[in-house]
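I have a structure here, written as structure tokens, and I will follow up with some questions on it.
Just one protein chain is left out here, and the rest sit where they should.
Up next is chain A:
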């Protein structure tokens, strides 16, 4: 009953805005007030997706200066997930949150490469410029084993999945398998014809491994048959390879391309991505396998969705990127650069957001509000409804009291004005609808007027707001034309407004010319098409119809 009554009153208020009969106003005040509707406009600029939110949810980076270019970063597979940073002649091991290395391996004669952990996190293997491969115990300092046999720098070293063998790849064009226990060379594969700079072992099969070389090829080797079983041509010197956790797909990076290969279909290329303008140097998968990250010398890290291989996010760094790693659960992003700077970004922990919500906790919880709401009255119950207090924004409160000028003032408060111009515009629109905009605008002193003018200068040409603000601007000119020239502040703002309008008109004239061009282009493209769909021709016709009078106006 009560609700239907209020609805009808409500309606009358809508039908006859402006000068209500006194009675209606009182009753409507008692029943309900229709708050100003703030229109939601589509946001300009970059679309905010789930990915942007996810990848932006990192703290400001911690930067650590290393000795030289950071060529490799590897996370330990076991908790607490320390990571090994290979830079110059050293391998530093950092804890997940420490900014000082917890451990350092310095027993290298020359530049070290590719420090990688074994799957149990106990051992670390690293290649070196002096062609010797060294194996370290995480607790120790001195190399446990030295694998000698390569004749040039070793850039690739990794453990096989059975944990007892080591794969190495070198600049002497060979890759070798070593026995971990007695440091003996098990096999040598001499199939590549240039430097081997990347390689990865299968985590599921102990006999399979893949190497990428500067001879543009990727080769899948099988230790059981002593030769490569699959060769894929990348087309550029291969800098990095990555196996999917399922090991059905292989990702390779080289030149400006990132390529995805289907291993189960015999090395068929699936996708070729070209989103960098310099050589791509490193690849990484997010922990759930849904996102692929690539770092490049052009200083970007791109995040791809692995379903459609589109770039979903982009990080910018200060220098060319050589190495990249993600902590388990994407807890942190670690990037190594050519200038020796290691950049660590940690995920914002949920505790901080909890602190924010702590203030909200003091308010009555949701349960209080819904208490008794789901109670279904029985047949002979007499229902007494409690009036619900409506929450109103500040400007709405003023509007409700018919303080139009104050309502506009609240809507023009600096926070709303700058952050949410759509609210201000909505209030102006509401005032216009009521026919009281003139009253609200009139009778202002210099600061008050300059605030409005400021807002106009900022938002007048915005196509979303222009239909509302242009009449308002005209109104202001009508009201204040007698006092123009008295205040330098206001005059300056009016001059700015004039300048802006001049530019905008010039711009729109240009745009109209472009519209003309587009029309011609559309018109010429349609007859060529034998089956033009109706939607196109319709929109075209409409557009022409609209564009023409405006052109005449110019």
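Going forward, contacts are C-beta pairs under 8 Å (C-beta built on N, C-alpha and C of every residue); 3 or more make two chains touch, one makes a residue touch a chain; residues count from 1.
Following the convention adopted for this analysis, contacts and distances are computed from a predicted model.
Undergrad: According to its UniProt entry, is the unseen chain "DNA replication complex GINS protein PSF1", "WD repeat-containing protein 43", "Trafficking protein particle complex subunit" or "GPI transamidase component GAA1"?
TA: From the listed options "DNA replication complex GINS protein PSF1", "WD repeat-containing protein 43", "Trafficking protein particle complex subunit" or "GPI transamidase component GAA1", the omitted chain resolves to "WD repeat-containing protein 43".
Undergrad: Decide which residue listed in A:36, A:82 or A:111 touches the omitted chain of the complex.
TA: Final answer for the missing-chain contact: A:111.
Undergrad: Could you tell me which of A:76, A:168, A:286 or A:320 touches the chain that is not displayed?
TA: Missing-chain contact among the listed residues: A:320.
Undergrad: Using the document's contact rule, name the residues of chain A that touch the chain not shown here.
TA: Against the missing chain, chain A presents residues 44-45, 67-71, 88-89, 106-111, 113, 152, 155, 171, 194-195, 197, 214, 237, 239, 256, 274-277, 279, 281, 296-298, 300, 302, 311, 314, 316, 320, 322, 337-340, 461, 463, 466-467, 470-471, 473-474, 477, 481, 484-485, 491, 494-495, 497-498, 500-508, 510-515, 517-518, 521-522, 524-525, 528-529, 536, 539-540, 543, 546-547, 550, 553-554.
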